[in-house]
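Every protein chain of the complex appears in place save one, which is left out.
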Amino acid sequence: MNAVDALLALVLLALAVACLWAKTARTGSLLFITFGLLLALAWVRLGAIDVALAEAAIGAGIAGALLLDAARQFEHSPAGQNSARAPSPWPPSLLMLFLAAVLLYALSTIQPLAGDATLAVSAALESSEIAHPVTAVLLVFRAYDTLLEIAVLLVAVLAAQAAPSAIRASPKYDPALAAVVGWMVPIAVLVAVYLLWAGSSRTGGAFQAAAVLAGAILLARFSGQWPDADRLWQHAGVRVFGLVTFIVVGLSGAFTAGAVLGYPAGWTGGLVLGIEAALMLSIAASLLALFGWKER
Amino acid sequence: MTEVFLLPLAVLLPLLMACCVHVSADRFARPLQWVGALGMATLVLALVAHDAPMRTVLGGWEAPLGIELVADRLAKTLLVFTLLVYAAVLLYAEGYFAQSPIEARRFRPLAWLLWAACNAAFLSDDLFNLYVTLELAGLTAVGLAALSGHPKALAAALRYLLAALLAANLFLLGLALLYGSTGVLSLRMLAAAVEPGTASLLAFVLLVTALALKTALLPLHTWLPPAHGGAVTPVSALLSALVIKVSFVILLKLWLHFAPVLDLVVLGQGLAVMGALAVVWGSLLALRQQRLKMLVAYSTVAQVGYLFLPFAWLRPGTPAAAVAFDASVLQILGHGFAKAAMFLAAGVLLRAAGRDGLEGLQGAASRQPLAVFALALAGISLIGLPPSLGFSAKWSMLQAALLAGQWPWVLLLLTGSLLTAAYVFRAIRYAFLPAPDVSELRPVPALMSYSALLLAVLAAFGGLGTATLAAWLEIEIAGWPEALP
Partner (left out) sequence: MSAIAMDAATLWWVLGTALTFLGLGVMLAAPALLRKLLAFNVMGSGVFLVLLALRPRGPDGVADPIAQALVLTGIVIAIASTALGLMLARRYHLATGRDSLPEDAPEGTDD
């Protein structure tokens, strides 16, 4: 066992403890972001590069940003009702230790059937016409799961009633920020498109691209530069566009490929890219809706 | 060709509808919903008309690589059930939200997403896919519970969400153990690949605990009454009638797949005992309620207990198993129709009275006779009087208990019915008292009462179709022998 791995594991555990016992919501959120970034490292050590990228972008980046945003609001609550200040009572430690021991024992008895799934995927990879195994699983073999997961994201946006009714006034036009943003945004968009394109043959994909894109749009919003474009992103149609595209392509597969969510031979790469592009737009719009939530 | 297209469409059509109503202006959304509902009805009828079990492999990739959808008789029954409940609730909602278009706009897409989630769960044969459908249903339900934005509804929705999140992680942990040890996710392949041992038993216990939490089985039920009782009425109906059934059906499917492989006798008895406690405790709590919707919500806690009783008798190779299976399905249908009807009727009465307390119902029998009648019919099914679905369910449970040689359950079934009768009478009693003079009842669209009545009639008279249904339904999973004549 590698000493670096052991150290990483210990640091992760320590960070988790520190994060959950943090005195303030803000500290907890910051520690959580650090935890997420180091966890991405752990995924790399486990050979899961795609997961590492997603963990960093989504688990640490987006989740962290949402948590910090929320923490800022919670810090303004009246002292008497702010239970975040009080140290959290000891969790039912004995019970947890016992259950952990049971799980550890059960895990130690598992001898996984060697490499079954990996073999199955590599065997089918060629006929899937997608070079990268994880992308193949996400958008070809188990595309149905991904479709439903996008629906879940839509639910979160709808259920939070996060769709901003109207942002009254766009932020003031700030020339200094606008100058910087002026070249940062196009670069970010290029990065997003690259991530999207790369997803078919190596690590990348719609979600990571969407995260970058959403970040770029938020930057643009803060500089007050393109108010019309901003309003376009808030339109309900953009949020559902990805899911609708996915469903329509999926249903058409019944006629062109003999199965719903199947792709006709030779078209897989193009269709998958198209779906991912549509998803990127919708996910970015959904993320914006979640961040655009304003106290009313 | 039909199979290939229809099964996924049962999930994808409601998803499309949700997207469409989300982007449409109000005046288009309403007719659009009727088109969608009609489409769903045609779809479900086509599925039911096709008698043989149907199986679709999504994308053409067979398990263990891909995901399969299976429409056996259980799934078809549940699809019809969902369709009927939704038809009534959507009708009701149009009347209910007539004066509040903002809430209607929030309600519609979430309602259709929930329909998609229910169908997806009923049709799926893949463990991870079931997890995703569980999450879809759960988060949608939380969003619906918080619809009104009132602080109390928000608090209830938060409690609901935290319970759902906990359940999600527990489910994933069980899944991790199963997938980790076998490398497959398809239920039928898992059942073949699983080796009895600590790991697989622990995995199953985790899955069961997660699903019991989501179905609000005692003692994991505390999140339910505030969420179901505090939501707007159409949402309460959907939550009690459908959402908790989703997690229960997943549990039932898992049980049917794994009982031939793992030794689940003790677990089954344990679940049944908790169910019995839920029946008694939930009914007692319902008796104590001062407000109608909370009474109905606690009644759900009690009726969920009945759902878990059959696990005591669902053992492969026993004559009681087939009867117990029928009992579960009948209880799902009976409680679903009755509880939805009860909430919808309660909503009509409360809107008319203008307040939530039971005393406010005085005089309702003469002013809102349809709603009171619906309430009474629903009560008949909950108590278990013939010819209701509730009666058939409890009668099947009685038979299963006797076939399994477990007499004490008979006592519980009797007690349960008595307690249920007590709180149902308590709820209805006020309606028959003469109204105090100065009470102005607000007008309520008749449509709302009729939708409640539709479901109530299904509940109260559905028992007449039991014999046909029981003969048609069978456990179509490997390891369960044919039902004895």
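Per-chain numbering from 1; labels A and B assigned in written order.
We adopt the following convention: a contact is a pair of C-beta atoms (placed from the backbone, for glycine too) under 8 Å apart; a residue touches a chain by one contact, two chains touch by 3 or more.
On a predicted model such as this, the values are computed, not experimentally measured, just so you know.
*Asks:* Among B:L173, B:A192 or B:V273, exactly one should touch the missing chain; which is it?
*Replies:* B:L173
*Asks:* Among B:A321, B:L350, B:L419 or B:I475, which residue is in touch with the absent chain?
*Replies:* B:L350
*Asks:* I'm checking contacts with the chain that's been left out. Which of A:A71, A:L177, A:A192 or A:A214 qualifies?
*Replies:* A:A71
*Asks:* Looking at A:A136, A:A220 or A:A259, which makes contact with the chain not pictured?
*Replies:* In the full complex, the listed residue that touches the missing chain is A:A136.
*Asks:* Spell out the interface residues on chain B facing the chain that's missing from view.
*Replies:* Against the left-out chain, chain B lists 128, 132, 135, 139, 142-143, 146, 148-159, 161-162, 164-166, 168-169, 172-173, 175-177, 179-181, 183, 185, 222, 225-226, 229-230, 232-233, 291, 293-294, 297, 347, 350-351, 355-356.
*Asks:* Considering the entire assembly, which residues of chain A contact the chain that has been omitted?
*Replies:* For chain A, the residues touching the absent chain are 1-2, 5-6, 9, 12-13, 16-17, 19-20, 25, 28-29, 32, 35, 39, 42-43, 45-51, 54-55, 58-59, 62-63, 66-67, 69-71, 73-74, 77-78, 81-84, 88-93, 95-97, 99-100, 103-104, 107, 110, 112, 114-115, 117-118, 121-122, 133-134, 136-138, 141-142, 145-146, 149, 152-153, 155-157, 159-162, 207, 290, 293, 295-296.
Basically, only the chains that are shown with their structure count from here on.
*Asks:* Starting from the mean Cα coordinates of chain A and chain B, work out the distance between those two points in Å.
*Replies:* It comes to 32 Å between the two C-alpha centres.
*Asks:* Flag every residue of chain A that touches chain B in the complex, lowest number first.
*Replies:* Listed in rising order, the residues are 102-103, 105-107, 109-113, 116-117, 120-121, 124, 140-145, 148-149, 151-152, 154-156, 158-161, 236-237, 239-240, 243-244, 247, 250-251, 253-254, 257-263.
*Asks:* Can you tell me which positions in chain B touch chain A when the two form their complex?
*Replies:* Result: residues 1, 4-5, 8-9, 12, 15-16, 18-19, 22-23, 56-61, 64-67, 106, 109-110, 113, 116, 120, 128-129, 132-133, 135-136, 139-140, 142-144, 146, 149, 173, 177, 180-184, 193, 197-199, 202-203 of chain B touch chain A.
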